[in-house]
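With one protein chain held back, the other chains of the complex are shown just where they sit.
When the chains are written out, they are named A, B and C in that same order, and each has its own residue count from 1.
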Amino acid sequence: MIINEKYQSIRQQTIDFCSHLHPEDYAIQVVKFASPAKWHLAHTTWFFETFILKAELDGYVEYDSNFNFLFNSYYNNVGSRVLQSNRGNMSRPSTNTIFAYRDYVDKHMLDFFETNPKQKLLDLVDLGLNHEQQHQELLITDVKYMLGHNALFPVFNKDFNLVKDKNTAVDTVKISADVYKIGYQDRGFCYDNELGVHKVYVPDFEINNFLVTNGDYLAFMEAGGYSDFNLWLDEGWAWVNAEQIKAPMYWHQIDGEWHVYTLSGLQKVDKNAVLSHINFYEANAYAEWKGMRLPTEFEWEVAAQKLDWGKRWEWTSSAYLPYPNFVKENGAVGEYNGKFMSNKMVLRGASVATSQNHSRKTYRNFFHPSERWQFTGIRLVK
Amino acid sequence: MIINEKYQSIRQQTIDFCSHLHPEDYAIQVVKFASPAKWHLAHTTWFFETFILKAELDGYVEYDSNFNFLFNSYYNNVGSRVLQSNRGNMSRPSTNTIFAYRDYVDKHMLDFFETNPKQKLLDLVDLGLNHEQQHQELLITDVKYMLGHNALFPVFNKDFNLVKDKNTAVDTVKISADVYKIGYQDRGFCYDNELGVHKVYVPDFEINNFLVTNGDYLAFMEAGGYSDFNLWLDEGWAWVNAEQIKAPMYWHQIDGEWHVYTLSGLQKVDKNAVLSHINFYEANAYAEWKGMRLPTEFEWEVAAQKLDWGKRWEWTSSAYLPYPNFVKENGAVGEYNGKFMSNKMVLRGASVATSQNHSRKTYRNFFHPSERWQFTGIRLVK
Amino acid sequence: MIINEKYQSIRQQTIDFCSHLHPEDYAIQVVKFASPAKWHLAHTTWFFETFILKAELDGYVEYDSNFNFLFNSYYNNVGSRVLQSNRGNMSRPSTNTIFAYRDYVDKHMLDFFETNPKQKLLDLVDLGLNHEQQHQELLITDVKYMLGHNALFPVFNKDFNLVKDKNTAVDTVKISADVYKIGYQDRGFCYDNELGVHKVYVPDFEINNFLVTNGDYLAFMEAGGYSDFNLWLDEGWAWVNAEQIKAPMYWHQIDGEWHVYTLSGLQKVDKNAVLSHINFYEANAYAEWKGMRLPTEFEWEVAAQKLDWGKRWEWTSSAYLPYPNFVKENGAVGEYNGKFMSNKMVLRGASVATSQNHSRKTYRNFFHPSERWQFTGIRLVK
Partner (left out) sequence: MIINEKYQSIRQQTIDFCSHLHPEDYAIQVVKFASPAKWHLAHTTWFFETFILKAELDGYVEYDSNFNFLFNSYYNNVGSRVLQSNRGNMSRPSTNTIFAYRDYVDKHMLDFFETNPKQKLLDLVDLGLNHEQQHQELLITDVKYMLGHNALFPVFNKDFNLVKDKNTAVDTVKISADVYKIGYQDRGFCYDNELGVHKVYVPDFEINNFLVTNGDYLAFMEAGGYSDFNLWLDEGWAWVNAEQIKAPMYWHQIDGEWHVYTLSGLQKVDKNAVLSHINFYEANAYAEWKGMRLPTEFEWEVAAQKLDWGKRWEWTSSAYLPYPNFVKENGAVGEYNGKFMSNKMVLRGASVATSQNHSRKTYRNFFHPSERWQFTGIRLVK
């Protein structure tokens, strides 16, 4: 696809998702880690304005000089910014203004494409589009968090069916011990944290070709999984007790029956569906209970070609650390991934909310072990 | 005015103020003590639905059974409710739904008036209308807080001029010591906390017939008022240091000059205008600095007939406590005032944001000594 | 008693109490508001060193220049100081060093008395001795708090019987409405907050000549007092719920029977004994439940001559505010009382832990309404 069509197509997907939002839905931040829809719309636009238009397009006039402060996320190199926990305090600029901002930037981006830009700049556009796709997924999970914590359990869109979520395979995959090459080796787009191809010794292992289901996890719950401290990491056990956790996020027991909030509303839990919205502590405790374990990210990557994956972000047992030979780029773009490499675990795969064409087997997603508002799942290894 | 006209008139004033809000403005809660506009709109309506329509109108069908949970403020007698700090998490029900709720309840209230209700119920309607007027003032101060803490300092309405805020008098009023009667003695509406007429011995005193101005307060600031601990109450001094307070709320020093945020935007501080947005600790420190003091609420009430008052809520030196013979009503209405009688100070007067016909000289407003988002001011006594 | 004997006698009482402490007991701070014994010993000594010896005794050599920083409590005029919540972090200077400090200062104080000091300085010594007596009471209540929160419920001294705590009277006292003079009018020592004699109109009232007993309060508990929100002030209800309060401080239900921790160990609750260790919210809720009320501090003072008082600090319904004509002294001594006049309630009387000769009917004790580690009680008024 040529760049201007690709640009327009990806940018449009963000807008399409928003068509089901009410005006007030755009503005609210319920929890620190989930940003308002308005902010996602503006921030992804700010990325193109800041790194392409202001930097590279002659004569470009900034849309509004306040926006750099308002819509910078975490790029210290680009100046000061609104604290993440205050993003929901901004009723202004209005959503209408932000849509106008998107239009303005899009129009100039199309102009920019006419200038026949160098490959290096097109690579930066590609980073911006991948960035937008990441925020498309966050937009879904953040809206779900907001509506799922509303006492009315509102239906976002009754036809919105994110879930292709039954296992299709029942077998396991066996891999032989060897030294394998890990990391992105193709020529397309990837993030810097996938680079630094390197060798890793991987032992013999056998990995499930299917994910843990709601029914499997209910068995763990019913066996007292949430009250047996021997199954839990120390921090996980503290979390279970402090938050009084009894079930995955979005699960509610109503008249003795488990229900789950989805973007199409509250539904009975389908035991055959793939489990979602558990954190690393829960994934690890479940594995412990089964007498199995989570895969390392290297095992996962080695096995990936033979696996049926792509419905859930799968917790691995690997901490998110730099690959040998990891090189941060200079300046703001270098802040994209590297600085988050502490106290996070790697997730591999892709979820039902992941944008199309935004997954690959070397992709390293990462979250703090306590987080569970993403569409996360469990795959076990023996 | 007959009751249905009065009802419609007061209800309409709430709507009129909202005409300048953008859709996102309705939904956001920036700080625990300031509720979203949407919530004010719904809660004042809930009051009439709960205490009149559901209780007294035969055949009335509740608009939505969830609303009792969502829009109860603090009435424990009426069931569980959303925590005050979570009111801003509700993007739904939408503002449109809440306007429909208002219309529905208003229509039934008009029907109710046709039933020729007893005086006791009309008194309850009166309480509801006074309640709505209180929320009209909170609506203004809460919207001001939200926009005033937005980095863009948005103009709410450039023609919105709340401020008739120059002193007109320059004299003082002398009162002779005597035993005076305190409390509401007329036949109109008043709150329960004004009742219990009782005698209070009031000493000789001389009270200013004017309020402290911005210029007066600037002199205090420039004399180091915020850094001289001898002027401050212990809790006030802790607050100044913890919050690094240097000026009244909404004041910003820009290029060496003091500006103040107003609902018509950021303006230079007018030294002749009456000071606003200071808390009790600041009022008390200022009085200390001047070698004067704040009036007691009894002194204020005794002097009120001779005073030019009504631009600011004036901090008194009286704690908010029950009058002798204070009687709480039974049930939810009894929760209106009495249970807040600890750790608050009484304010007398009325502010530029107070609804018309919602002030009287026996009115006892009350806030925690640290609060300053209301239009508060200082009157001194010798 | 001549001054040097009086000085030695009061200073010795502090030491006597400490004879039952173990070495580790001196050092620990369990909670922000309760200081370690070591700190009380040093701070009361620091008072004499700072305000008398360093200021007035020629040639006096400071014991240790660090002590001003370590043992200043809250006197901003005397320089910076250790935060109250960090007093328990100081294992050094050792208790032995602090006893040596006391000896050193005492020796120089006796020298000072030989210099035939002026009355103004003797008044300051008197303030220091009253200050020491206040800390003697705090020493008792702070040690009780520390040991009472130790899982072993240690016996401080099995013969330590603070409690002369049965009511002796059963009658009530009637007072006629009139304008009364309030405040200290004698010639002896009093605190500045008792001065400013002034007139107060006090209505007719009838006050109990006895305090609420454990048995009375148990009836309130058994009637569901802690779960009926209508009885509670809003802040009190929040406190009950946040802290899951079910009984007075130091009460423990063991095998279905109520016990109470005392300095002579854990004992069964004696229903005839006078209730202790309840806060203002509890006192107020109890009064509400009885259909009575707490006295104002003015009523209490007017009735005091006819009352049997002195076993408990009795919560009044009066906020702690300056009397008319209250004058703060200049400098550090002026910080003694005045700056605490917000968000506190007045208690009148004296407790079983109050030092001898340290009570009078005009004495205004004050604590935040939530505090209950003092020996507090309830007297009711109709």
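Definition applied: a residue touches a chain if its C-beta (ideal position, glycine included) is under 8 Å from a C-beta of that chain, and two chains touch if they have at least 3 such contacts.
Because the structure is a prediction, the values reported are computed rather than measured.
Put simply, the hidden chain is in touch with A, C once you look at the whole complex.
Listed residues C:Q12, C:N66, C:N241 or C:N325: the one in touch with the omitted chain is C:N66.
Only one of the listed residues, A:G236, A:G349 or A:G377, touches the absent chain: A:G236.
Among C:Y26, C:Y323 or C:Y336, the one in contact with the hidden chain is C:Y26.
Contact between subunit A and the unshown chain involves residues 74, 76-77, 177, 179, 198-201, 203, 229-230, 232-237, 280-281, 317-319, 321-322, 324, 334-335, 339-343, 345, 369.
With the whole complex as reference, residues 22-28, 30, 38, 66, 69-70, 82, 88-95, 146-147, 149-152, 154 of subunit C touch the missing chain.
Assume only the chains that are shown with their structure count from here on.
Of all chains shown, the one whose average CA position lies nearest the global CA mean is B.
The chain with its Cα centre farthest from the Cα centre of subunit C is A.
Our note on geometry: subunit A versus subunit B, Cα centroid distance of 45 Å, whole angstroms. Centre-to-centre separation between subunit B and subunit C, using Cα means, comes to 37 Å.
The set of subunit B residues that touch two or more partner chains is empty.
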